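I have placed the structure first, in the form of structure tokens, so that the comments after it can refer back to it.
Excluded from the complex is one protein chain; the other protein chains are retained at their positions.
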Amino acid sequence: MAKRIDVSGLSAYYGSAKAIEDISMTVEPRSVTAFIGPSGCGKSTFLRTLNRMHEVIPNAHVEGKVMLDDENLYASGVDPVAVRRTVGMVFQRPNPFPTMSIYDNVAAGLKLNGMRRKGDLDTLVEKSLKGANLWNEVKDRLNKPGAGLSGGQQQRLCIARAIAVEPQVLLMDEPCSALDPISTLAIEDLIGELKERFTIVIVTHNMQQAARVSDRTAFFNLAAVGQPGRLIEIDETERIFSNPSVQATEDYISGRFG
Amino acid sequence: MEISRSAPTQAKAVVPPESGPPNLRQTPVEPPAPQNKGKVRLGDRLFSGASRGSGILLLVIMAAIAAFLTYRAVGAIADDHGNFLTTKEWNANATPPVFGIAVLATGTVISAVIAMVIAVPIAVGVALFISHYAPRKLAQPLAYLVDLLAAVPSIVYGLWGALFLVPHLQGTTQWLDSFFAWTYVFDASQPEVTPRSLFTVGILLAIMILPIVTNVSREVFLQVPRMHEEAALALGATRWEVIRISVLPFGRSGVISASMLGLGRALGETMAVATVLSPSAILSLHILDPGGGTIAQNIASGFGEASPFGRDALIASGLVLFVITLVVNGAARLIIARRKEYSGANA
């Protein structure tokens, strides 16, 4: 259930403005890779190019290659819908479908993919909610609206929704930035469990979080305001936080800027 | 706010105005607050009184509409020698006057229903097209186009309907009759006659209410939070599936209230019906047959020759129309209000 991502020479644009430039990296399967860097350095933009969500924004486009094992996501003929089905995503703010119950939220992706049988759905919904460490909290109110949960629960509901369709990769765009510390901890624990099954990429503003949850860390930065963001380096998380090879990384981590 | 008012007021009164925040520098702070506090109060009282009075005046007007229509209507209905609700013909000028709204009310409802059946799906489609499908550069001009469409006066629609649409619907009428006569409603007794029918009226009304239903629905669709659409996209939903699972559920009550607004318009439309329909006192569900009438159309067509009593009779029918539209619009507002509560709960 996990694939390797190989990015080479990737640039992303908003209209004619280049947001990120010439990024190449490898994301290992069954591991957590964290993206860190100052605001506006393009880490979220880069994340969104990994499941072709970037091009949803009007006039946005991407150049370069993203290989998911041996398939290029940007090859002609590739269906972005299939890409997003394979590479799941969790967003900054919890976004359960407001009109749907907890159950329907988790089942939404499954139903889209043609699963109709109640029994199958029940099994997978339970499995996904358990996988997101939410089952015990909601099993008695599966038919209540998802929007009625607390922020942290909503975010775990969104994770359950994302993993229900068994993606190869799970992208997380600052999943804890809108949550309180206790909910954050719950999500971080969950990430540790999920990496057994999925390739996980997480964008975070919080360096301690990157240090806690990730195996590898990529540092992004921009040369100057208005310049596109670039990948400065990617390495084992331990190395990045103890002995990075680039000075800028050290400056950022030690809080000298950003 | 009340607390912050008293303390800083004193402080600022001493400081010359030019030291105020820059965005307020053009604002002349004329009345030095402390000296003529009584005067300030007076200005405030006058102004708030005037604005409050205007609000009350609006209520008075609404009450007066109901009161005066009822007042004239009661007299007319009392002297009606037929049953006001069940009589088909409208002979209010005759002696003795015999008139009823059976045909008119039915015609009003039938034509409005036809208009809704045609207009609502298309309007929702156009709204979705503009909000989610049209190329971005095209979306804004298209929205303007719909706005302009909404601004075309109803009498122009009426003229176009009578002189262009009616002859052009002759073929369609005959075709519907020959293939769908078995549905009863599409059974035309004289398909050769010019189709000045409720069906044609319904189509014209559909064209007329399309812009308003489209505009309101489009507004609602554009308010769907981006993150809900992205949630669907990230699950691997096609564009239509995004619409189905995140846009339509969010916009449903908005579409309902938009439709109700359109329905209100269709029920009260006067001139377009008056020009297109060839009225008669026949109560029939064969919508392709010329004949029938609507309340508003009957008022416009009958007013010129109406005797003073005839006018009162027409006012009585207007009261019925007023009540119907009141109910429809009230329902629409209730739905909108419920929606507000709902979206407020998970904001």
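In this document, chain identifiers A and B correspond to the written order of the chains, with residue numbering beginning at 1 in each.
Going forward, contacts are C-beta pairs under 8 Å (C-beta built on N, C-alpha and C of every residue); 3 or more make two chains touch, one makes a residue touch a chain.
We adopt the following convention: contacts and distances are computed from a predicted model.
**Q** Which choice in "Phosphate transport system permease protein PstA", "Hydrogenase large subunit", "Outer membrane lipoprotein carrier protein LolA" or "NADH-quinone oxidoreductase subunit B" gives the name that UniProt lists for the one chain left out?
**A** Answer from the record: the omitted chain is "Phosphate transport system permease protein PstA".
**Q** Among B:V103, B:M116, B:V166 or B:L261, which residue is in contact with the omitted chain in the full complex?
**A** The missing chain is touched by B:L261.
**Q** In the full complex, which bits of chain A touch the chain not displayed? Write them out.
**A** Contact residues on chain A toward the absent chain are 1, 68, 71, 73, 75, 77-79, 81-83, 85-86, 112, 114, 166, 168.
**Q** Which chain B residues touch the hidden chain?
**A** Touching the chain left out of view, chain B contributes residues 1, 4-5, 8-9, 12-13, 17, 20-21, 23-24, 27-31, 33, 40-41, 43-44, 46-48, 50-59, 61-62, 64-65, 68-69, 71-72, 121-126, 128-130, 133-134, 142, 144-149, 151-160, 162-164, 168-172, 175, 207, 210, 214, 238-241, 243, 261, 264, 267-271, 274-275, 296, 299-300, 303, 308, 311-312, 314-315, 318, 321-322, 325-326, 328-330, 332-333.
Everything below uses one rule, namely that only the chains that are shown with their structure count from here on.
**Q** Please output the residues of chain B touching chain A within their complex, sorted ascending.
**A** For chain B paired with chain A, touching residues are 136, 225, 227-228, 230-238, 241, 245-246, 249-250, 343, 345-346.
**Q** Report the residues of chain A in contact with chain B in the complex, numbered from low to high.
**A** Its residues touching chain B are 51, 53, 56, 58-59, 81-86, 88-89, 91, 93, 95-100, 108-109, 112-113, 145, 147-148, 158, 161-162, 165.
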